[in-house]
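After the structure tokens below, expect a handful of questions from me.
We show some of the complex, not the whole, and keep each chain where it was.
Residue numbering begins at 1 within each chain, and the chains themselves are lettered A and B in the order written.
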Amino acid sequence: MKLEPTLEANRLFAPDPAQRRVARELYDAVAGLPIVSPHGHVDPRLLADPDATFGTPTDLFIIPDHYILRMLYSQGIPLEALGVPVRNGNSAGPATQTDHRRVWQLFADNLFLFRATPSGLWLADELRGVFGIAQPLTSDNAAAVYDELSAKLARPEFRPRALFERFGIETLCTTDDAADPLVGHGAIRASGWSGDVRPTFRPDGVVDLLAPGWRDRFDALSEATGREITRTATFLAALEERRSFFVTMGAVAADHGVESAYTASLDEVEADAILARALRGEATLEDARQFSGHILIELARMSVEDGLVMQLHVGSLRNHNRTLFERFGADMGADIPVAAEFTRNLQPLLDRFGNDSRLRLIVFTLDETAYARELAPLAGHYPALRLGPPWWFNDSLNGMARYFDQVMETAGLHNTVGFNDDTRAFCSIPVRHDVWRRTSANWLAGMVIRGIVEESEASIMAHEMAYGLAKRAYRLDGGDTAVDRLS
Amino acid sequence: MKLEPTLEANRLFAPDPAQRRVARELYDAVAGLPIVSPHGHVDPRLLADPDATFGTPTDLFIIPDHYILRMLYSQGIPLEALGVPVRNGNSAGPATQTDHRRVWQLFADNLFLFRATPSGLWLADELRGVFGIAQPLTSDNAAAVYDELSAKLARPEFRPRALFERFGIETLCTTDDAADPLVGHGAIRASGWSGDVRPTFRPDGVVDLLAPGWRDRFDALSEATGREITRTATFLAALEERRSFFVTMGAVAADHGVESAYTASLDEVEADAILARALRGEATLEDARQFSGHILIELARMSVEDGLVMQLHVGSLRNHNRTLFERFGADMGADIPVAAEFTRNLQPLLDRFGNDSRLRLIVFTLDETAYARELAPLAGHYPALRLGPPWWFNDSLNGMARYFDQVMETAGLHNTVGFNDDTRAFCSIPVRHDVWRRTSANWLAGMVIRGIVEESEASIMAHEMAYGLAKRAYRLDGGDTAVDRLS
């Protein structure tokens, strides 16, 4: 979609008038392209039920958005005051604010904290571009805006499926646990609705032996596959079985979130011994590291076999704030990046499958120092490897500029994969893609002005960045997809 | 102060005329704001005696400035030729040049080495803006400039207190050893002079068990508190006692310089055993690391209790050049940064106090790779944490631009603390703040032009960056200050 009412035409472009003119032309040609969203965290149930709604403005914009929560929390605002429910058994302490109008007012009162942040930009664009709120949100108009949003959210044209269509989403991939029965996805497919929504196989909960709740998820995997899993071979077979199910449900990709990109094959005896320790609740940090490193190589093998694109998200230390985690659970804005190494860590995996074009490995990093030093050279060499777009904290105007600067010269555009919005905030999807498209156009325009690429080349590149690269990288172009291989 | 005679109006601004116009407006509104200097290394004795002077131009600009010394030394100019005295017992070797006019000439002859460096910029601005020297310093006019400077330095209006007032310094914090009797600070307070000069508690000399001269400083702490210190509990009590004294002398902050941000609590027995080894001169590198990590958490606890803002300067490997250190001592331009890790290292401290707004922890890094990866996410989450401005080598035009680029989107402006000049060169204070104010204005103007913030918002942000953030971050705003808590 092109966001309406029209944002400033030159929004996010560099100041130079000549560059702006070119950027504007490049952008205008791609602004309305369909959205391919191959990686994100939208709840498929939103789209499974044609009558699903987003709830209150606070339900939509604040409570589930860890970008918003963390910034307000960092300035001393308790999560309870923001309407965030505490976990079961944590009823002691301040009560959670249930008056969503008051939460919204508190948010508006502190909106200045988001100046110059991506969240501030996205919010402004959503309110204006998606919801047609004419004035910027302020303390003074917070109540009126709340009412206007509430009224709109109650209308059919603001239900998730209607917005999906209005946003021009061509494909939306969700992220789902290995044992997930994909009920929502089943309902979407059964409903006859035309929206292309696909699950993504994410087995982190069972691969990371020290993840909170590992045993529960492991048992769920066991149950979902009807297997008693005590040996690695059985574990791998269970994963393969689930992947097949995901493929039949439309999945084109798997996703793996790891603190480190370490890969190394274990022999079967070692792997089984580690799994046995884990099942006894005795796995060590080093056990978890070795097991993850071993399973990643096996998951790469599975991707070679079943064609699921392998995404690797590296370098987030989850739940850094233990007090907060115990009270509220995960995804409260307390996941903090750590340095990441790829050259040595990925070598064992690449040694096995790096030269095999059947593997499509897309790597994401929170450690930008790896862009120019490791990831661009690796992606610029191995046929199996692609480099994912700026992720999480780096999904921002400056993060994109750094990515273009540090990656493109060495990796080459065609070893990148376009954009991921990676969001659980459904209404932010078009504004996030719009930032990418504007930023891409601006970057390309800078090169046109410097005589590095011709405007005709830049125009092709802008289209690729907005649409083509993502489509092909995730094998959504009707070519050699995962489900084709099954048949 | 606004520097006079007026520098080029658009100095340091990006080339685009539209951006320049906005930058200029933003800058003009903050250029004359009072200077809050909450961290630096000015010798309080300069301000204790109303008749104190700066000595010769060489005393002022060259001998104490390790930025100047290192660059000249790097091109083969011996420190002796620059007038730097050798330490006691090092009389062998070349004699120190005592003719300051000759040192000045040598400096002027080599001034080309400082082209495009912060030192070159500061020097030019000081000569012109503070001392009214009309022409740039050259080999040819070096003697005449020396004479003009000498004459001015002899005049009352160029004494430290007069310049303090002319510079519009609202608050100046010094940095002082834990055992320092703060005689200079006492004299300032006793003198009835209106200048607001405050000490800062910096116990590095006793916390780092392997610091040169550790035993002497440890004994000085023992003496200053009248305690025989053989156990950690006594050591901590002695620190607490000294902090109380600093608070009564106006301190609002403590400061801690560490090679690594490692924190981890020891049990009392371990801590005491390490201290005992140190007192026997047997402490190992690992002992020093563990002790520092343990004491940092205790110092955070003290900050919670007494309200002193806790500054943490991480990542300088001191006295890298042993030959130079042995001959001339510390602070000769041979402190070299090392990589720094914060996510894992600070977790134990943050686990204890990160959610407690009574702690105000301001972190500084020489390793810019931590900006976007670790520090901005941490500061954008923990209520106790703020991120200090670009430090030392990064206190520069480009260093500031990188900081704005890599920090602000994720941390948010309000989790930063404005500017520190961090200088021992008193006359550079206004020019350093001027660079920050210009660079801030330019950064904000860039966002105005790109439609990211409104000009009205940018104007508020510019004021915060120049004045408000520092004032509040260091609890200088008359709110909940350290001395309030004592009473």
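Following the convention adopted for this analysis, a residue touches a chain if its C-beta (ideal position, glycine included) is under 8 Å from a C-beta of that chain, and two chains touch if they have at least 3 such contacts.
Bear in mind that the values here come from a model prediction, so they are computed numbers and not experimental data.
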Fill in the blank from the handout: Quick tally, homo complex: 2 in view, grand total of copies 3
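Methods note: only the chains that are shown with their structure count from here on.
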Handout entry: Separation of subunit A from subunit B, taking each centre as the mean of its C-alpha atoms, in whole Å
Key = 40
Problem - List of subunit A residues in touch with subunit B within their complex - result: 7-8, 10-16, 70-71, 73-76, 112-118, 121, 136, 317, 320-324, 333-339, 366-369, 393-394, 396-399, 401-402
Exercise for the section: In the complex, go through subunit B and note every residue touching subunit A. Expected result: 14, 16, 18-19, 341, 343-344, 347, 350-351, 354-355, 357, 369, 372-374, 376-383, 385, 405-406, 408-410, 412-415, 446-447, 449-454, 457, 460-461
